[in-house]
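Let's look at chain A:
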Amino acid sequence: MSEPKTESKLERLLNEGRFVVTGEIGPPKHAGGDGIKHHVELLKNHVDAMNLTDNQTAIVRLSSIAAAAHVLAAGGEPVIQMTVRDRNRIALQSDLLGAYSLGVRNVLCLSGDHQSFGNHPTAKNVYDIDSIQLVQTVKGLRDEKKFLCGEEIKEHEPRFFIGAVANPFGDPFAYRVLRLEKKVNAGADFIQTQAIFDMDRFEKFMAMVRERGLHKRVKILAGVMPLKSVGAARYMQKSVSGMIVPDPIIDRMKGAGDPKAEGVEICVEQIKHLQTIEGVAGVHIMAVMWEDIIPTIVEKAGLYPRPK
Partner candidate 1 sequence: MIIAEGKPIAEVAELIKDAKKVLMVGCGGCVTVCLAGGEKETGILASALRMLRQQQDNPLETVEVTLTRQCDPEYVEMLDKYVTDDIDCIVSLACGVGVQFLAERYPKWVVPALNTKFAGGTVKHGQWEERCGLCGECILYRTGGICPIIRCSKSILNGPCGGSQNGKCEVSPETDCAWQLIYDRMQALGKLDMLLEIQPVKDWSKARDGGPRRVVREDVMIS
Partner candidate 2 sequence: MVADFEPKIVAFCCYYCAYSAADLAGSLRLQYPSNIRLVEMPCSGKIDVRVILEAFEGGADGVYVAGCLEGDCHFLKGNIRARKRIGYVKKLLDEIGIGGERVEMFNLSAAMGPRFAEIAAEMTERIRRLGPSPLNKAYKKEPASSTAG
């Protein structure tokens, strides 16, 4: 067990060697916080931390940091997602300071979906720095107590537990593990992966990760996504870039009498399988627009109750 770098509960549990479970809440497309609070109540005993997405698919939503404040108020552990699409280095660092002051201890750094996918396709994107450089920046704020420009932070430096994403299903496949290594070198403490459907490819990915010893340097949470219908499965297969959904999964969803139950069943099987892979430190359950199902999945996977 290593010295904790932060006050993050997620870090503590991972350091204790627990198989952690994180969930995801998509903030609403309006200014009400009640829905978030409701989801926190529903999830907080079943997951160790919850991600708040940052204007996911470039659709304007309540900000992830404000959503995290609601999570904290309701007694949950938030992970704010932070994309480099909409903010430059000044705004990113400012928001990191703000989020930390509110009690947020985990941040997940990512590129973000291109604005052409969202509801403001004519927007100008920012991309001042990239996701790996953001990881470096958050680490610099914490470990060197310095802003990106090199200026010292006199007091109250933000001490985040730093997350990054990895997509074992993107191309070029051979480079994916090397890029993960870059993220670890940049300072990532934990990784959440893209939703896994192609278990074979993920196994290959993890073998390469172990070969380079990366699983010893970073905590990898494997992403899973329960499917609601065969339509959803097909959509993931065809229209979401950087996703691979093998045909047997489509067939299972197609053959199912109760697709939702089948989706849950597949997801539970995946989680059980992932627990057996060396180097997987936990799972990240992304139930987009279906957050309520997370407790069922966690219980069925035998991961309930959660440690305190």
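The candidates were selected such that all candidates are chains of the complex that A comes from, given by their letters.
As a convention for this text, a residue touches a chain if its C-beta (ideal position, glycine included) is under 8 Å from a C-beta of that chain, and two chains touch if they have at least 3 such contacts; residues count from 1.
Not measured: the values here are computed from a predicted model.
Listed candidates 1 or 2 all sit in this complex, but the one touching chain A is 1. For chain A in complex with candidate 1, the touching residues are 84-85, 89, 110-114, 116, 125, 127-133, 136-137, 148, 165-167, 169-172, 175, 178-179, 181-182, 185-186, 194, 241-242.
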